[in-house]
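Questions regarding the structure given below will be posed in turn.
Every protein chain but one is kept in place in this view of the complex.
The letters A, B and C name the chains in turn, as written, and every chain counts its residues from 1.
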Amino acid sequence: MLHFENDYSEGAHPNVLRRLIDTNSAQLTGYGEDECSVEAKRKIAQACGKPDADVFLLVGGTQSNQVVISSLLTSYEGVVAADTGHVSMHEAGAIETAGHKVLTIPGVNGKIEADALERFLAAFFEDPNHDHMVFPGMVYISYPTEYGTLYSKDELTRISSVCHRYDLPLYADGARLGYALACPQSDLTLTDIAELCDVFYIGGTKVGALCGEAVVFPGGNAPAHMLTMIKQHGALLAKGRLVGAQFDALFTDDLYMRISRNAIETAASLREALIERGYRFYIDSPTNQIFIILEDSALARLAKDVIFSIWERFDDEHTVIRLATSWATKQSDVDALVALL
Amino acid sequence: MLHFENDYSEGAHPNVLRRLIDTNSAQLTGYGEDECSVEAKRKIAQACGKPDADVFLLVGGTQSNQVVISSLLTSYEGVVAADTGHVSMHEAGAIETAGHKVLTIPGVNGKIEADALERFLAAFFEDPNHDHMVFPGMVYISYPTEYGTLYSKDELTRISSVCHRYDLPLYADGARLGYALACPQSDLTLTDIAELCDVFYIGGTKVGALCGEAVVFPGGNAPAHMLTMIKQHGALLAKGRLVGAQFDALFTDDLYMRISRNAIETAASLREALIERGYRFYIDSPTNQIFIILEDSALARLAKDVIFSIWERFDDEHTVIRLATSWATKQSDVDALVALL
Amino acid sequence: MLHFENDYSEGAHPNVLRRLIDTNSAQLTGYGEDECSVEAKRKIAQACGKPDADVFLLVGGTQSNQVVISSLLTSYEGVVAADTGHVSMHEAGAIETAGHKVLTIPGVNGKIEADALERFLAAFFEDPNHDHMVFPGMVYISYPTEYGTLYSKDELTRISSVCHRYDLPLYADGARLGYALACPQSDLTLTDIAELCDVFYIGGTKVGALCGEAVVFPGGNAPAHMLTMIKQHGALLAKGRLVGAQFDALFTDDLYMRISRNAIETAASLREALIERGYRFYIDSPTNQIFIILEDSALARLAKDVIFSIWERFDDEHTVIRLATSWATKQSDVDALVALL
Partner (left out) sequence: MLHFENDYSEGAHPNVLRRLIDTNSAQLTGYGEDECSVEAKRKIAQACGKPDADVFLLVGGTQSNQVVISSLLTSYEGVVAADTGHVSMHEAGAIETAGHKVLTIPGVNGKIEADALERFLAAFFEDPNHDHMVFPGMVYISYPTEYGTLYSKDELTRISSVCHRYDLPLYADGARLGYALACPQSDLTLTDIAELCDVFYIGGTKVGALCGEAVVFPGGNAPAHMLTMIKQHGALLAKGRLVGAQFDALFTDDLYMRISRNAIETAASLREALIERGYRFYIDSPTNQIFIILEDSALARLAKDVIFSIWERFDDEHTVIRLATSWATKQSDVDALVALL
């Protein structure tokens, strides 16, 4: 079977695994104070061009979103997100469990638009009854989005400036951050992200790690007692080294960006073949997730040799499927898939 | 000034106040076990045609919604509501504070449609990833809606049957229940509501009481230890008599329905005058709330003599305003308003 | 039957009821912006000697505790209270529902001791693992306590100064505040309370009102958007006038203190009779709650004519009961009770 169902089906990149092996017998301090974690945080801060950044190494994406959002919001505030945002749809209510509303605005191809955001915020504050409503307390975007789409530097700059005009922190969910940054269509760099966002996380789970996400407050602007809030959400690892060692490896010799490129290159090659063969695309996504519309009969045929994700029904006879590449995707597998198309 | 801004600007109906005065010096048991409360509950259950109903007397609407919804949902469940629903928009996150998501579906004139509800539920359970999503755990409607519109018996029956097919309790927010039931366009009675809904509340605050809402579980189907859950939300009155006496009065000699009719009749007379004079209606609402679209200049003029609610901007030059009547509205005030139009 | 079971068995003081009647037909603004509420708040602030105090009129005690505590604490903080504190024991988890721990220290006769508080706080901050623990974020006392006992001015001053040394707000639950202040043994005044506490509430439900508690931030130090947080907890009355009118009456012509004295005087007369007759006291409480230890046979006899509260079992043959007086207690009822003893 050919695996294109997601970007988390392999284990860790060999260098990442190697670091775990090499440090395995070292006796290290717990709770993220170990040398691996300290070193990882230093390298991440440096890669962000923000040596004074506060960095926290968490385990997973939903967890990071829950911890970050609940640590930044006051009780009567919610987080503004696109209606298709991961926090809005696919996190089983993790934000609401923490007591906060996700305030949705209609997304366009998975993205928030600065103007729509501005209108939403203006309307809120102009509403004479807004004291009876949930206050927008921060803005969540995903980069790349859940649909694999990208914000341009101009778009992100405009969103950032709307946020700051309203004094709201801008938070970017970077579960697949590497795949956005490695994309030729992207004109944003990691340092841009660190400049424009108030907090974001660099996804490890989907980019070469067994687990782990690095939450970055680029301005050293983490709330006080962040460790306690992490603990409170069950998100503090006794062996912080587990994520520390992995991010240390990912941020050594530019590994994170190097392996991200593989996902983009294999996706590009797959996308090209799909275009050539006249496949119909559900959305124009330049990163590692490709959404195509298949007739149900074609779907059944493909399923014999390939594992992919059913995204949603398109109409009575068609289905949207997702094909995802990753840091681990082999070009030979892409070629085999193309041969089947 | 003429007051048409809402339906809670007066105190209590004289009979209600009288009952408070008459019982004032009686020494009664606390926490809703007093004779007034017991009697009120009995009368309410009887009026619902459900002598075995469980009835709880709470203080306010948001509080009732929070208590009922959080008492019925399991942690991973949310409440389905129209996007315009009060719980969704105007309760400052009371549902999310209690840990639950409001799952919105697009409302039509403030109402949920049975088909849209069915599609939403079907799509949820068919979604291969629904285990990562908030489960629909109950359905919330408001009757009348926030826009003063009504469900027909057929519409409510169909919604009820979708709910029950999916094993979800149907909950009706009846903050203005009397005004719906008293409306000639309504073909629903209180006993119909009690038949079709699994839980609902009969609003007192907006219909003759100083405060108070009666939550009814018509099937005697209240969750165990409801009193403790009420207490836990700060919603248990030491002097339960305060609400008990008021509802006792409201459900004596059909007072609740009788005074509800005044709101409907005065609204009808106002609506007729508005139609005659060619006013533009924002929505066709047959109950006690009338939404009209005014030029901003006309708005300013009207504001000199009348207090009304600004609903929302319609366009650059027009505004939607709400004129509300109530159990206490005098026909003479309506006439005075009409004279001004 | 003679009622001595609690201090909330009557309705409202006649003056309070009168104000409700007098203002009943006035058309007033909602949500606490009405003239009654504004006037009540002004009078309360003045009585506290703090004209710039922020005052919020809520409905009940548990609600006030939940709203105040959750509005002041950050997510990782808890409230320090005596193990016998109302928030700790008898509020069905209202504080935990809002996400916060009650950090208990052993009370002495229902009171916190400044030294014990200091030791607790010092131990917390000295604990090398305190980042893994709930931070003390504020201190809760009840005045008078749940056992009817009083803090002296010196004791409260010392607690206040421990709190401020640790930068923790001190909050006093004054469900029966009048009964403490009216007590000859008390050397604290309302202005003292306003000077020494950062927030407190003046109980109305148990002191002459049908419902209502006035939360006071004497320094005008209420958190931003308090109204939204009140709404979020279902604690915002549409007809804010209900509590406004009552507190307006209670703080006119010193009514609150005048009626409080009745509770104290009747309790004193009852206490004296009990002492004379050799009754055994469970605790030495100078306010309106008297706790005595009765043989179970005597208990059964008394229950024929008197309603009292069973407090707790003392031993196999004895029970602690509570006899409570209130603003409404008649001396003739005390005399009748004494005759029975």
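By definition in this document, a contact is a pair of C-beta atoms (placed from the backbone, for glycine too) under 8 Å apart; a residue touches a chain by one contact, two chains touch by 3 or more.
It should be emphasised that the depicted structure is a prediction, and the values quoted were computed from it without experimental measurement.
Visitor: I'm checking contacts with the chain that's been left out. Which of C:V38, C:M133 or C:I283 qualifies?
Guide: C:M133
Visitor: Among A:C48, A:L73, A:L177 or A:L210, which residue is in touch with the absent chain?
Guide: Only one listed residue reaches the unshown chain, and that is A:L210.
Visitor: Pick out which of A:T29, A:Q46 or A:N129 touches the chain that's been left out of the picture.
Guide: Here the residue in touch with the unshown chain is A:T29.
Visitor: Identify the residue among C:S9, C:S75 or C:T329 that touches the chain left out of the display.
Guide: The one listed residue touching the chain not shown is C:S75.
Visitor: From the listed residues A:A12, A:I141 or A:L177, report the one that touches the chain absent from this view.
Guide: Considering all chains, including the one not shown, the answer is A:A12.
Visitor: Which positions on chain A touch the chain that was left off?
Guide: Residues 3, 6, 8-12, 14, 17, 20-21, 23-30, 59-67, 91-94, 97-98, 205-206, 210-211, 228-229, 231-239, 241-242, 328 of chain A touch the chain absent from view.
Visitor: Can you name the residues of chain C that touch the chain not displayed here?
Guide: Looking at chain C, the ones touching the missing chain are residues 75-76, 78, 89-93, 96-97, 99-102, 127-129, 131-134, 310, 312.
Visitor: Tell me which stretches of chain B touch the chain missing from the display.
Guide: Here the touching residues of chain B are 70-71, 74-76, 99, 131-133, 135, 225, 227-229, 231-232, 236.
Criterion: only the chains that are shown with their structure count from here on.
Visitor: Let me check something: if the centre of a chain is the mean of its CA atoms, which chain is farthest from chain A?
Guide: In terms of C-alpha centroids, the chain at the greatest distance from chain A is C.
Visitor: What chain is most central when centres are computed from CA atoms?
Guide: Chain nearest the overall C-alpha centroid, as shown: B.
Visitor: Just the number, please: Cα centre separation of chain A and chain B in whole Å.
Guide: Centre separation, chain A to chain B: 41 Å.
Visitor: Could you tell me which residues belong to chain A and also touch two or more other chains?
Guide: 75-76, 99, 131-133
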